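Removed: one protein chain of the complex. Kept in place: all other protein chains.
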């Protein structure tokens, strides 16, 4: 498979075991995450070739973050080191009607202080045929927005596929930039849109509802506004409560609307990174299958991610295909 | 808020991790609990002012118990130290159709050997406007019954609100006192009754059923017998199995009967202290809201407690209100 | 109760905590298992007298395995030591639609290299009145098949009851023996058959379906083919997914067909050893109750096993009987 | 080897990991200990036949304690069950100049409430040829003193060897009995004295110093006073600090004084149970070797115990003999 | 005792267990530290009255930090909350010739962004009679220097004792201020100097050696330069390696030079916060004893701190006095 490049912040995740709160804990589990490496590692776990580009602290924490990427065989050769610390997020995991809660320490992190000049995009993208970005990166700082824009420009110039997951998170975007404007500019360089009604409404300033009819209309309007975009994929999550979700997906690929069956996730193990698992499944799937099967693959990958602890989706292609073939009763693999 | 006083035994809780049994474990988790401190800490977590009065071992275990209360900002200045050990309970956590199992080592604990003279009630209650007691305390020993009676007498004399949670546990009451008689005497000093048909039948010697009709009749008869009691609140638990419960509440406040909706707790994290969370929610709620909303608050607080490990309810007012506003799907808080 | 003998491999089980994968872990939990000791320990936990016969490594791992059996009061006096290592299995525990995954390191283990001459069957069975074997043992090596055959011959000669659980696992049987032939020979010495349509079809070469009608026909045909067999018991598992199963059982005892109600296991703690818990419950039950109640007891024992971590069923007779009496809501035991 | 009987309380030991204090911990390690089972289990680990007699709680904690003894192949068939809880001790492990600290919860434990009638000594001692007692048992309660006296009387009547380790601990002996008197009576039934100047001075009311000269005089005077006593063994501990001790032993066997070399324990892992390891080594050694070699064996066993976590000495005969042969540099055993 | 006020940053400490590196860990232990709270908590553990003033994040991490201080009964009522995150430090613990290694994430922490206007010093110091500051606070930012200066000015105006521990750490002081100048200004408000030749040379611009002669000369010169300073206390650490240190202390109190014996810390458990333990011991000691005994108390407190995990000194007055009385061999406390 061709190399997929991801670009974004690597965060250290710190959380007490199980459903404990920090106030009742002495020990924490740690992982590394960040929406873009979650996508990259998941693709690497499918057997894809992946490079992650980032700006990472030059201390033993940064060394550990890079070793974490190496462990999953993600190419770290274009990562640049910083004398600022790595971003951190703290997580308390909820259950039933208690929501999970996150506190960030990232606003002056290594990555937030990135400047476009720090990345040699020509060299970094030399082998790449796919570029994936998310709405988190431009939300962090002017520098990260600028650096991303540089990368996307080159990616488009090289004609490689660009997937955009413009997740809009209102708690970010504190540096003065207007999200709608920034995201719109970045979408000009993108070919596949991964996101739903919220994201479309955000960038178009529309008020579409969640209905399939509106999804089709919204997708068409999005494509009209951003002609480089060819396809729109949306993942829909229905929650019984924090511990029990259902997942399905729908798409408009310019020609047809399709929708998958619900997958019922009755006992969630870890909710983090499930959207990233969908994006990764889609990127992998679109390189292997037709659009609908790619979306089914992405949806099953997303469902499987809910069963792994940490941010990473460990699902293999064989395991995802197992679900597509209807093996969802969880018999032993020996 | 005015200061709430709780009085009762502090117990050390020891349990293997997860669903393990002692016979298959080498390590234990420990917490401090006891029905009255569970109520007190929960109110403190709502932002209330709380003092706990107790008799605690004068060793590093007792120091740790007191530090535990301090941590939650519960006033420990009226706690008296003993040269007897702290009571302990051992817990094996069940699942599905396996019940949880508890073994106590409390019958000669510091608290069980309390004598009324050990507490200076005048000084201890100087700032208090609410007194909460439960049926565990009089069940432990003549000394603990006597000490509680002293406290309640003074509380009534000062005209402060007294909530009674006369939980009847047949495995206690081993020192020769008749439960019905003892509880009746204590109810004479109480203004709010937190308990259901079982407790009413126990103190009245009646045989009311669990129906709403009987609940109303029973409440009226209770109030007739104990004229200081103004309101009766009852929490009803329906169990699918050890891992899945439903909670609702009902009340008779002298004027009207009301009942809440069921809250469905599909994946219980920790069952201990959920009744105490109801009592705490009610005490907090009655100081802030009307009777029905206080009961709704208590019911949501109780449901949330099932999602925290240990005996303590960590729910904040904001989190409980979130459920009252219908946010039970557990979306991330960032 | 009379002594039950089990014969088979003791395996060390190694698995990361919770739902973690090895690749994301630094620490493992370990247990000892193996289908036959699972049966034996469960019977010992019911209060039965049990001896386990095996061939175990002569190192500190083997010492630990034997201490593990001693801990549950299983007689280890007939165990022989080997200079080959103990077999090991590695387990990653799935959830929801992710299956659990097992990798074995047992093909040159101590037990696989057993030879019939290593066991003194006369002496080993001197106090035994029941012999239980499973289809795992003959699948491992010629030596283990031969040793088992010797034991069964003597058991039949002594007229003791022989339960057969001829689980057929296609990943084993690598040493050249035909499973059908080997299992058939061993069934000649057996009096009770614990297994379902798959096992019957395997040994008879038939194609019966899972229907009750076919189960009765299949059982009759099995008894016709193996006249020593008097009764057939079958456990049926329906899976919602890896985390949620339902269990029921059915039997043909030569005279009548009976079937139990479904038991709904909504939150599985550990899936391993649940079939062994059924067999153990049956062996214990058949010594105490009539056939149907024995099967109900076995079914409830099997359901309870899903709530214990590790391979062992810790359920006591009192706990199993509690379920038979309808106490499945999991109220506290104090 | 002939069966050694130990009689005494089984305690649950609870301690935070490493050098942590309870106030900074959420989890504890637990073991079972008690000076007499420490001796018994150590002898069992040498390959000796051991029975332990005790009075143990009839709950899942007591079940776990008995399983702990079974695990080490200690005969538990004469243990009687009680409806009182098991005794507990809490331990904070010191280091360097910080002493370890212990808090007990044992004064109303199962064992403390033992009565002589609860033990059938005739049946319990039927196969025994050695009886070991310590000064802890008579210090607990009148009942435990009385029960021990009964056992010792029978032991002497049967002519079996009785080792006495009359450790004097001033924090016990709270039930009114005079220690000197009680210990003296028990020493009348004893044949070997394990203890030093402190214990001799306690029972004789003398003021001997720690010098070898005084040790010889004291031993002679002890034997003169208690003619059944044939030999006196003393273990001497020199402390650099909590983490670094030296051990040596000396003896007067009626004929000669001998003394071992110092063993230098530079990095103590666990200090608990090291005196018990000496006693166990002596009991085992006196059955195998001459007096001096038995003492050397005991001394090396004691030194090794400092390297095991928990109360139990896991040292095997081969490992102890290795030290006697001068292998103290700790090369790998493969 | 009179109230001691400490002012400074609260940091979260994150470290792998034992001597592990982050790259080989999945779990971390966490504590809260910071040189000033280390001093404050230690004094509280001696039984002193302590208030800590700080600027702490307004999230669940900040809540946990405040609960940590409450647990040790430190008054947190003057703490102000910030919407910036709490500072963090990462620690890898060395051994033998491997140094421990620390990485900080504090340069944009809540405390670093403090402004003088955020603290109401008049109200905060209303009950205080002692103010302790360290060289870390002015090194962080202009705001923290300014806030500290405000506090010290008021403290001097109120005539309360001010202890200065002007630890100079070259890795800080990045905001442009000259350390010598800043520290000198702050020393103008101080009455007791805790520090050695390095700190004196830093503020005086001198080149004194470590000899006692130079220490006396340096102290005199310091007092000449800063007339408010009355006494100088210095702690001297000699390292065999990371695991084995020796500690002694010396003083010039304007009248006499005194020096303590070496304390030999052969097995260090945790090296962090040991200097803070010295300062705390001194502050406590100077309120109870003469100067020399206060210094001995401080030195023993410092030595004891090396035996506790985490940043906090748990030593009680009784434990410290035990060392002064020569009990350094670590016998059990029961």
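Letters A, B, C, D and E mark the chains as written, and numbering starts fresh at 1 in each.
Everything below uses one rule, namely that a residue touches a chain if its C-beta (ideal position, glycine included) is under 8 Å from a C-beta of that chain, and two chains touch if they have at least 3 such contacts.
In this text the structure is predicted, and so the values were computed from the model without any measurement.
**Student:** Specify the shown partners of the omitted chain in the complete complex.
**Tutor:** A, B, C, D, E
**Student:** Hey, which of C:101, C:206 or C:287 is the one touching the hidden chain?
**Tutor:** Counting the whole complex, the residue in contact with the absent chain is C:101.
**Student:** Looking at D:214, D:259 or D:309, which residue reaches the missing chain?
**Tutor:** Residue touching the absent chain, from the options given: D:309.
**Student:** Identify the residue among D:115, D:198 or D:266 that touches the chain left out of the display.
**Tutor:** Checking the options D:115, D:198 or D:266, the one contacting the hidden chain is D:266.
**Student:** Identify the residues of chain E touching the omitted chain, counting contacts across the whole complex.
**Tutor:** 18-21, 23-24, 94-104, 169, 171, 239-244, 267, 271
**Student:** Considering the entire assembly, which residues of chain B contact the chain that has been omitted?
**Tutor:** Listed in rising order, the touching residues are 24-27.
**Student:** Kindly note down the residues of chain A that lie in touch with the hidden chain.
**Tutor:** 67-68, 70-73
One rule holds for everything that comes next: only the chains that are shown with their structure count from here on.
**Student:** Out of C-E, A-D or B-C, which pair touches the same way A-C does, with over half the contact pairs the same?
**Tutor:** B-C
**Student:** Where the CA atoms of chain B average out and where those of chain E average out, how many Å apart are those spots?
**Tutor:** Once rounded, the distance between the two centres reads 42 Å.
**Student:** Give the residues of chain D touching no fewer than two other chains, as numbers and ranges.
**Tutor:** 21, 23-27, 67, 101, 103-104
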